[in-house]
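One structure is given below, encoded as structure tokens.
What you see is the complex with one protein chain gone and the rest in place.
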Amino acid sequence: MGVIRFDNVGRVFGSKAKPFVALKDINLEVSNKEFVAIVGPSGCGKTTCLRLVAGFDFPSSGRVLVDETEIRRPRPERAVVFQQFALFPWKTVYANIELGLRNQNVARAEREDRIRQILELMNLEPYRDHFPHQLSGGMQQRVAIARAYVLDPEVLLMDEPFGALDAQTRVVMQEELVRLARRNPRTVLFITHAVEEAVYLADRVAIMTRAPGRIKEVLDVRSIREAEKWDSYEKIEDVMDLESFVHLRTHIWRSLREEKAAAAA
Amino acid sequence: MPRRLQIGGATILVLVILWYLSTTVFGLIAPGRFPSPQATIDALGHVLFRGYAGGTLIEHIFNSLRLVILGFLVAVATGVPLGLLMGWNRTAEALINPVFLIIRPIPPLAWIPLAILWLGLGDSAKILVIWFAAFVPSVINTYAGVRTIEKPVLEAAAMLGTPRLRFIREVLVPASSPMIFTGLRLSLQASWTTLVAAELVGAFYGLGRVLNVAQQDLYPGMILVGMIAVAILGWATTKALGKLEMRALSWNQAAALAGRG
Partner (left out) sequence: MPKRIDFTRSLVLGLGGLIAFLGLWYGLSASGIVPPLFLPTPFEVLDRFIDLLDRRFAGATLPAHLAASFERFAYGFLLAAIVGIPLGLLMGWFRILDEIVSPIFDGLRFIAPIAWVPFAALWFGTGIGGPILIIFAGAFPPCVINAYRGAKFVDPRLIEAANMLGTPNRRVITEILLPASVPSIISGLRVSAGLGWQSLVGAELIVASTGVGYMMVQGQANLSTTTVMSGMIAIGLVGLALDTALRFAERLIERRRGMET
């Protein structure tokens, strides 16, 4: 299982005298093996949402639950892929992926087996003995995704994972993630500020507003994707040309812009 | 041969010729002030074969090197763990930092009289004073090293469920190791300076003792031999540490580049 539930979650930073309300009344449920993306302007608290599920941070009010259990600390069952990759630069690709398995006391032979599989899946075999600094940004992020996926986590948390990549690499990674997610589905919470990315990847897209961070709207992408057979197209640009895609994207843009106008007024 | 090496070699050669000319041929520098090349070689032969200030050069070198390494190791073995603790544990930091802030401004050499008062002129006083001297840079740089670890790396380790001991060994220490090595280099330098000073103030053997006796004997050749020996040993130990660093930090591109440059 891997059901995430935000139950009236609020998060306040700063001192009592000068509080900053980062999140207010967040209610969201991500069902098992569902891919939900949160989009919003920077500083809207979307990363805070992810950190609450990861167990890096805790709500000031309300509860964050995974399978109806409140989160107390980071666990490998809720694997995180960071925007800055956060690979261990002193460990090889192999050792980076291996650490989580060792922590779970997986036997050596099985470790080797599972790592070989994930390396193959992510097209990383030639780099198993490389150090992170010897790889390009895209390759490094592949390793970070492999490090999370190899643990077979119930929940995968991705915090703007492609935000630090150049546009071309980003597209390739998005396509690969779609392939991976369809083949090996997980409960995914995906944070991004790129609207296209959210629409392309997610089953549902939650739109967040800023100060205080609230969920404004949740869109069902999956029904449209399945109706319009997006997955039959191999390339992202073909999907992005479809009228249904354009329509959804424009809707989200408009929704975000209304927010901005409201904030400016 | 690269241009840099050529010019460097030429410079050294010119200097040696100038040295020879000004001391031996033209007598511009009085022999009582600075030794001629011949006087220096004689002094080297003297201390090497007949011994000077209580021992031969090899014995003095061995003694100084032994004390530096012992003191350095004690300082590192205590300083690095304390730095890790202070960097990682806020309570330990809050508790220890003020005491540290008071002790830190006292220069290493200022501990020498106290160490002699406590332990006399023997080896234990030297090790104590090297420990005091080399401890501070080890602690400070390790502490700073832990503090500069990027937060996502720590979060990644937590997310992967890394147990405490493995976390210290495989994440905390390697992540701070570039700074730890900076600390070790400074500690090593402090160790040498302190040892030479302590031996100059009072000792039975050692290169500082050679310098001290040579100064009292007005023996410039021997002073120069002593200084060169100190420089070579300082250089050699620093190089050895640099090799170790290159090996330990081979994963770190920046360090590898810095080590080469």
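Labels A and B are assigned to the chains in the order they are written; within every chain, residues are numbered from 1.
Convention: contacts are C-beta pairs under 8 Å (C-beta built on N, C-alpha and C of every residue); 3 or more make two chains touch, one makes a residue touch a chain.
None of these values were measured; they are calculated from a predicted model.
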(request) Write out, one label after another, the shown chains that touch the chain missing from the document. (result) B
(message) Touch as defined at the start, partner being the missing chain; which of B:D123, B:E155 or B:E245 qualifies?
(response) B:E155
(request) Decide which residue listed in B:R3, B:R164 or B:R247 touches the omitted chain of the complex. (result) B:R3
(request) Can you work out which residue in B:L21, B:L218 or B:L244 touches the chain that's missing from view? (result) B:L218
(request) From the listed residues B:A134, B:L200 or B:L249, report the one that touches the chain absent from this view. (result) B:L200
(request) Among B:T56, B:T78 or B:T238, single out the residue that touches the unshown chain. (result) B:T238
(request) Write the list of chain B residues that the hidden chain touches. (result) 3-4, 7-9, 11-12, 15, 32-34, 87-91, 93-99, 102, 105-114, 116-118, 151, 154-155, 158, 189, 192-193, 196-197, 200-201, 208, 211-212, 214-215, 218, 220, 223, 226-227, 230-232, 234-235, 238
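The rule is short, and it goes like this: only the chains that are shown with their structure count from here on.
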(request) Calculate how many whole Å lie between the centre of chain A and the centre of chain B, each centre taken as the average of the chain's C-alpha atoms. (result) 49
(request) Spell out the part of chain A that touches chain B in their complex, as residue ranges. (result) 54-56, 73-76, 78-80, 82-91, 99-100, 102-104, 131, 133, 147, 151
(message) For a test of understanding, state which residues of chain B touch chain A in their complex under the given definition.
(response) 150, 152-153, 155-163, 166, 170-171, 174-175, 177, 249, 251-253
